[in-house]
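Removed from the display is one protein chain of the complex; every other protein chain stays in position.
== subunit A ==
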Amino acid sequence: MDISTKKSQNTDEAPPPAAPPTQAEQKRAARGATRPGDRIFLGLSRGSGILLLVIMAAIAVFLTYRATLAISKDEANFLTAFEWNTNLIPPKFGIAVLAFGTVVSSIIAMAIAVPIAVAIALFLTHYAPRRLSGPIAYVIDLLAAVPSIVYGLWGALILVPQMDGLFGWLNNYLGWTGIFSWDEGAPRSMLTVGVLLAIMILPIITNVSREVFRQVPQTHEEAALALGATRWEVVRMAVLPFGRSGVISASMLGLGRALGETMAVATVLSPDFDIHASLLNPGGGTFAQNIASKFNEATEFGRDALIASGLVLFVITLLVNGAARAIIARRKEYSGANA
């Protein structure tokens, strides 16, 4: 069999027909000739992409490894314990308070910042005269550039004393809910942190929303106008629906900053390791604030425990981003991108 095929090949006098180009070859040919510049650029961009993945993997491996070291020795329930005693033998620590504080302060910040940011962006793009919108946009850019420790100092020295009045008012009228009751302590509480975070994330949400609203096609706004829509109705019919997914993305950028904000929270909050029903009484903590406050004095094991809490923050951030993408994708066929 083997021999016979060989023989037949040898006796074949016609030259072998050229094999038709494979799909891969056709693809390569379609790209055209490559010059050194092409190859260098391809290498650089591919290398950068790979580098990013390697860094992400390295961080994930590092976090997971150190976190496992700590969690495996934890005598308390890591997810539900209300304490952080890494120096005890055996150590007992849990992230419940930190998760609660991080989520609550971020929710407060978002609840305050998103509506204001969207309103500012709408004002700048659809109401303000052009002479005014330029300078205002510039000031908002400046706000984004202020370092977070400066926000923290401002918060501790200016904002905290000013919160007394608001806290008193909330306590008087809404104290009965429990959420807004106040025992007259220094207002270094979750609500103050939320307000400060709101101010810090306002610029980024405003800027991204402004860009999105600016891109609303003129034709959509004219369609609404021609139907007899007032300016607000144009915003509601054409601008907001078009900008919806963009505003969600903008909010997620802001939320990312709020979740991870460290120095400003650490400067303003008066932390403890308990969950308080009231947003006005001091106490609680966030992941980032807790790491910053404890890291310097922590033992090797204590640091591992803090890294474990950082891993949880990492996971929460991933979940939030995933949820946002899901929201955007859910009504994709209605998005302005199809227009």
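We adopt the following convention: contacts are C-beta pairs under 8 Å (C-beta built on N, C-alpha and C of every residue); 3 or more make two chains touch, one makes a residue touch a chain; residues count from 1.
Assume contacts and distances are computed from a predicted model.
One chain isn't displayed here; going by UniProt, is it "Glutamine synthetase", "Alpha-L-glutamate ligase-like protein", "Aspartyl/glutamyl-tRNA(Asn/Gln) amidotransferase subunit C" or "Phosphate import ATP-binding protein PstB"?
The chain we cannot see is recorded in UniProt as "Phosphate import ATP-binding protein PstB".
Which listed residue (A:79, A:158 or A:227) would be found touching the missing chain in the intact complex?
In the complete complex, the chain left out is touched by residue A:227.
Quick one: say which of A:100, A:167 or A:242 touches the chain that got left out.
A:242
Provide the residue numbers of subunit A that touch the chain removed from this figure.
Missing-chain contacts on subunit A: residues 130, 217, 219-220, 222-230, 233, 237-238, 241-242, 244, 331, 333-336, 338-339.
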